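Here it is, the structure, as C-alpha cells.
In this view, the complex is presented without one of its protein chains, the others remaining in place.
Per-chain numbering from 1; labels A and B assigned in written order.
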Amino acid sequence: MTFEKKILLEKPEEQERSSVSIMLRKVFQAIKLRYKTQFTLIMGLVVLVIILEILTKIPRLSDPFYSYKIGASYASNLPPSWDFWLGTDTGSHDIFVMILHGTRNSIYFGIGCALLSTTLAILLGVFGPFVGGKADTLSSFITNIFMVFPQLPFIFFIASLMKTRSWVTVMIIIGSFSWPWAARSIRSQVLTLRERNFIKVSKMSALGNMRIAFSEVVPNVLTYILLVFCISFGIGIITEAGISMLGLGDQGQNFITLGFVMWYHEPYNMSPHYYNIWISPGIVLVLIYLVFFVIQSSFINTFNPRTRENK
Amino acid sequence: MKSIETNILEEEDSQTKTSLIKQRTTTQKFISNSFLRLVVTKLIFYFIIFFIAISLAFLIPRLVPGNPLDYINQLGSTGLPPSYQEQIRTYMEQLFGLDQPIWVQYWRFLEAFFLHGDFGLSIDLDTPGQPVMDLILPTLPYTLMVAIPTLIITFFLGNLIGAWVGYNETKPRKVIYYIVLTMGAAPFYWFAYVLATIFITQLQLFPPLSTSVPNFAWDWAVLEQIFSHFWLPLILLIMVNTGGWSTGARSMMIYERGSGYILYSQKLGFKESKLRKYAYRNSLLPQFTGLNMNFNNIIGQTLILEVVLNWPGLGKVMIDAFSINDYAMIIGTFVIVIFIIVIGNFLIDISYGLLDPRIRIGGQEG
Partner (left out) sequence: MVEEIIRIENLTKRYISGIIKQKETYGALDVSFDIKRGEILSLVGESGSGKSTVANMILRLLKPTMGNIILLGKNIKEYKIKKYYENVQGIFQDPYSSYNFFYKVDHVLNQAISHSLSWVDIAEKERIISNTLEIVGLRGTETLGRFPHQLSGGQLQRILLARCLLFKPRLLIADEPTSMVDACARAEILNLLKKLKDKSGISVLFITHDIGQAQYISDRVIVMKKGEIVERGPTNDVFLNPKNDYTQNLLASVPSIYRKWA
C-alpha cells in the first residue's frame, strides 16, 4: 500500500505545476539517484564557490588592487608572511587576495564557458537528429566544419582585432569554439537512442519531438552532457588564462581572472626570488583542473565499457 | 528504421564485396575506388573549410568597429590640419582599395591570395613595406619542426603508456599514469616558465631565453645553436600532450582486454606477448580519429609557446603583429596557420584511409 499512497500523495502536486517543471523535477531526481558521487563532487564545488564569494566580500579581502601600507611605507615585494600569505608585489598588492579573486572569477568564467558550449553541443547533438531532415544534415555539417576549424588561432585572431575586450566577449568567443567534439559524441549517442523502442512508445503517446528529446533522450545522454560540461569548464579556464597571459584578455580591473594575475605579474616570471608571485596562480589553475578531472574521470567510470552496446 | 536499412545493405554489401575483391589486382586493391573517393571528398571538404576561414579572415576585421587604417592615420597624420588628414585618409583608402564596395574588395583579396599568394605589405617599423608573405614563410619551418614531431611522438608515447597501464593495472604503473595525467593538466604556458626555470636557470642545460635563435643556415655551428633552443619547446609539448592520449588508450585497452577474442585466445593458450600485441593494435585504431583535434591543439599551443620561450616561429610573428595592429600581417599569419591546419588534417584523414582496411581495400558503396 505504501507505494500507492505515495503516488496518490504526489499526484495532486504535479497537477498544479506546469508540465515543464514536472519534467525538470523528474529529471533532477533521476540524476540524483543515478550519479551520487558526481553529485557530491559538484555540490562540493558549489560550496567552494560560495566560500570564495563570501571571502571576497570581507572588507580586508574585497579589493584585489588595494595597496597595503606597513606603518608609513608601502609593503612592496614582501616574502610570504602571516599578514600576507603569499607575499606582495612591487605595487604592494597582496598576492593571496588577487589569487582569491582570480580563482573565483576563473571558476565563474569556466562555468559560463561550459554552459555556452554545452548548450551548443546539446542543440546540435540532440535536437539536430531529432528534428531530422535538413536540420540534421546541417547540424552535422556545421559540427564537422567546426571540428577541424583552427580554434585557438581563430580565438587569438578575433581577440586581437577587438580594441576593448570584456570578459563576456572572451567567454563567448571561447565558448562558441569549444563544442564540436562534444556535439559529435553526444550525437552518436543520440543516433543509437533514436532507434530504441521507448522513443517509439513515446511517439505513440503523441508527444512532440522536442518533448521526447528533452524528457526521454537528454536524461539518457546526461552522463555525456555532464562530462562535456566538466571538460569544457577545464578548457575554458585554461584557454582564458592563456589568452589573458598573452595580453589578449579582458584588461579591465573589475573582473580579474587567474590569467590576468599571471599577465599582471609577467615581469616576475622565472625570477628565482619571486616564486611566490609567479608560481602560485599556476598551481591554483592545476588544482582546479585536477578537481574537475577527478569529477570527469568518475563520469568516465560510469561508462562501463561492457555496456557500450550498439556501437 | 535506419537499423533495418543498414542491416539489409550490409548483407548485400558483403556479398558484392567478396566478388569485387577477387577481380582486383594488387595495385588496384591498394588505391581503391573508395580510397580515391575519400581523397576527393576530403579535398572538397577541406577546401570549403579553408574558404570559409579565409572569408572570415577577410570579413571579421571589417565588421569589428574601427577601420584598419585608423591606426596608420594616427601614426602619420597627428598634428596636421583636418583637411590634410582627410586627404591622407582618402588617399590611403584608395591605396588599399577600401573605397570600393565590399564584394569588390573581397574579390581582390581572393585574387591576390590565390593567384599571387599576396596579403599586402607589413607596417611593422622594423620591416616597413615588406610583403607579408616574405616575413611569414621563413618562420614556418620553425613552427613545423616543433609541432610535427610532437604530434607523432605524443601519439605513440601516450597510447603506449595508456595501453601499458590498462593492460595490467598494477600500482607502480598507475602512479606513472597519474603523473603523466597531472602534467597534462598543467596550463602549458605556465608550465613553460616552470620548466625553463628548472632547465635553464637551475640546471643550465639550455641557453637562456633572452638569447635569440639564429637564422637558418647550412652551418654546423648555427644548426647546433638552433637545436639547443629546440629541445625545450619539444619536451614541454610532449609532456603536456601525452596525458590526453593515455586516458583514451587506457579505457580502450580495458575494453579490449575484456573482449571475447582476447579471453578466447587466452583459453586457447596464446602467448601473453602476442595477446598484448593484438589488444594494443586494436585499441590503437579508434585513437586515430583523435589526431585531427590534437593537431589543431598542438598548433595552437605551439603558437603560444613560441612567444613564451622566444622561439622564432609563426606564433611569435603573429603575436607581434597583434601588438602593433599590423593588419596585413595578422590576416597573413592567420591564413597561413589555417593553411597548415587544413593540410595537416587532410593528410591525417588520408593516412587514416590508408590504415583502415575497409577504406583501403574498398567494397563499400556509399
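Everything that follows uses one rule, which is that contacts are C-beta pairs under 8 Å (C-beta built on N, C-alpha and C of every residue); 3 or more make two chains touch, one makes a residue touch a chain.
All figures in this text were calculated on a predicted structure; none of them were measured in a lab.
Residue A:Ser202 is the one among A:Ser188, A:Ser202 or A:Gln251 that touches the chain not shown.
Contact between chain A and the absent chain runs through residues 1, 3-4, 6-8, 11-12, 15, 26, 30, 34, 196-198, 200-207, 216, 219-220.
Rule of thumb we're sticking to: only the chains that are shown with their structure count from here on.
Interface residues of chain A facing chain B in the complex, by the touch rule stated above, are 144-145, 147-154, 156-158, 160-163, 181, 195, 234, 238, 241-242, 245-248, 262, 269-270, 272, 278-279, 281-282, 285-286, 289-290, 293, 297, 300, 303, 305-306, 308. By the touch criterion stated above, chain B contacts chain A in their complex at residues 1-3, 45-46, 48-49, 52-53, 56-57, 60-61, 64-66, 181-182, 185-191, 193-194, 196-197, 200-201, 209, 247, 251, 254-255, 258, 292-293, 296-297, 299-301, 303-304, 307, 318-319, 322-323, 330, 334, 337-338, 341-342, 345.
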